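What follows is a single structure, written as structure tokens, with notes after it.
One protein chain is absent from this view; the other protein chains keep their places.
Our next item is subunit A:
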Amino acid sequence: MSDTADRVSKIVVEHLGVEADKVNQEASFIDDLGADSLDIVELVMAFEEEFGVEIPDDAAEKITTVGDATKFIEEHNKG
């Protein structure tokens, strides 16, 4: 697992209170991890904090899985 994927997973585990082994890159926030739309808003804010990236609303709407988040961050994280 890449460093980014690892850090994304940790944030998801912390915020959603789910078991770490359920958080794989294919996992859907809503269908697999029990999140609701507000949880995703909060997760996006946490990703922005952790990685110093800005995730605009239209991009955030397309992030539905852990892998989507990892991919967006890896593509936009210049640090």
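Miscellaneous remarks
The definition used in the following text is that contacts are C-beta pairs under 8 Å (C-beta built on N, C-alpha and C of every residue); 3 or more make two chains touch, one makes a residue touch a chain; residues count from 1.
The rule is short, and it goes like this: contacts and distances are computed from a predicted model.
Comparing "Sulfate thiol esterase SoxB", "3-oxoacyl-[acyl-carrier-protein] synthase 2", "ABC transporter permease" or "Probable phenylacetic acid degradation protein PaaC" against the UniProt entry of the hidden chain yields the protein name "3-oxoacyl-[acyl-carrier-protein] synthase 2". Within subunit A, the residues in touch with the undisplayed chain are 15-17, 34, 38-39, 41-42, 45.
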